[in-house]
Structure formats: C-alpha cells, structure tokens
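Complex shown without one protein chain; remaining protein chains in place.
Moving on, here comes chain A:
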Amino acid sequence: MNSVGEACTELKREYDQCFNRWFAEKFLKGESDGDPCGQLFKRYQLCVQKAIKEKDIPIEGLEFMGPSKGKTEDSS
C-alpha cells in the first residue's frame, strides 16, 4: 500500500510492519507498555506532513503527534 506522498511509502512500510507486529503480539494481549515503533513513526510522520501540505489536502484541526501515552516520551 502506498502513502499519500510517494516519497514516504518506504518509511510507511517500515513503520506499518513494526506497528502490525506490536499490535497483534503485544497490544491485543494486554501489553501496551513500550513503544518500539516511535522512531520509525516520527520519520514517517515528517514525510507525510510535508506531502499533505504540498498536496493541499484539507485536514483540519489535526495535531500531528507521535505515539504517546499521555506522558512525556523518552527518546531512546
């Protein structure tokens, strides 16, 4: 599956792989601590935000935030 920004597709795929694994093996089993995909998500997000601005896609009132649990993330 592609990203809205052609340049972001590879970053998206890496993030998706990480997320899908975490979702099925950790999150659904009640282990939502830890955020193994945070760095991948940040890189992917920077690319997508740029693409959305360039293509003028009307997304309103959306704060682009990385994965967080309502507390400050440590960048590891």
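Note that in this section a residue touches a chain if its C-beta (ideal position, glycine included) is under 8 Å from a C-beta of that chain, and two chains touch if they have at least 3 such contacts; residues count from 1.
In the analysis below, contacts and distances are computed from a predicted model.
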Answering from "Vacuolar protein sorting-associated protein 33A", "Aspartate aminotransferase", "Slowmo-like protein 2" or "Myotubularin related protein 7": the UniProt protein name of the missing subunit is "Slowmo-like protein 2"
For chain A, residues touching the missing partner are 1-5, 8, 12, 15-16, 19-20, 23-24, 27-30, 32, 41, 44-45, 48, 52, 55, 57-59, 62-65, 67-70
